[in-house]
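All protein chains of the complex are present and in place, except for one that has been dropped.
Right, chain A next:
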Amino acid sequence: MAGKAGTAPTTYSPSPTQKTKTPIFKGEDLDWVRPDGRGFPECRPAFLRTGAVNAASGSAYVEIGNTKVIVSVFGPRESKKAMMYSDIGRLNCNVTYTTFATPVRGQGSDHKEFSSMLHKALEGAIILETFPKTTVDVFALVLESGGSDLPVVISCASLALADAGIMMYDLVASVSVSALGLNLVIDPILEEESYQDGSLMIACMPSRNEVTQLSVTGDWSTPKIHEAMQLCLDACSKLGEIMRSCLKNAASDSQD
């Protein structure tokens, strides 16, 4: 909606000066540091909170570095009329970005790929038999994209599901790793993701040691994949502990 009458003029984002920034990754040698000064196997600080949206049955806000995500869970509620009868419950996921989430202003439209990835990552963890004939809606909004968006959305969504009291086998924690040359960096930021040679993401249920989703893209060798998976699984179990303690705190707060 343009602020003035007439057709909206075309605009562009004043990108930083032509002089391209020196790439953060400097060749094959180990002599470089991450833009935010972290060690390679070090995750960004995480802030988690449940009950962010009162209108929803359950919700969570997760902030990992500059990546900020809100997830609301609605239901279990009646499935759409057109849906076939189903013995088990349905899961409906949707991921949207705000227009200001990305460095260049976007359209704020649905992210179809992430929506289906989120669905697949959660499906295995939820006990769908507990809500037959009904649907649980999981809606995510990425307020700010700072890298590793999908893993943050997945972890946040499982926290919101727990807040809504949906039965699950375990929480789903998710972490990704980027391969930059010979190095593996965990929990990459946007800048690192743009230079990466390959990426590996794991969503898993830490206390059952089961993986719900594994996605590998790019250039990987078998030993590297093993190393990256171990790195991710360790980080997932740590993130799982943080998520668990967040839920425990919320529960003890509500008792007081």
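One rule holds for everything that comes next: contacts are C-beta pairs under 8 Å (C-beta built on N, C-alpha and C of every residue); 3 or more make two chains touch, one makes a residue touch a chain; residues count from 1.
What we mean here is this: contacts and distances are computed from a predicted model.
Student: Refer to UniProt and select, among "VPS9 domain-containing protein", "Ubiquitin carboxyl-terminal hydrolase", "DNA replication complex GINS protein PSF2" or "Ribosomal RNA-processing protein 43", the name of the complex member that is left out.
Tutor: Going by its UniProt entry, the chain not pictured is "Ribosomal RNA-processing protein 43".
Student: Please pick, from A:94, A:134, A:207 or A:237, the residue that touches the omitted chain in the full complex.
Tutor: Of the candidates A:94, A:134, A:207 or A:237, A:94 is in touch with the missing chain.
Student: Which residue, A:64, A:91 or A:140, contacts the hidden chain when the whole complex is considered?
Tutor: Checking the options A:64, A:91 or A:140, the one contacting the hidden chain is A:140.
Student: Which residue numbers on chain A touch the omitted chain?
Tutor: Contact residues on chain A toward the absent chain are 1-4, 6, 8-18, 52-56, 59, 66, 68, 70-72, 74, 77, 94, 96, 98-103, 105, 108, 110, 137, 139-141, 143-146.
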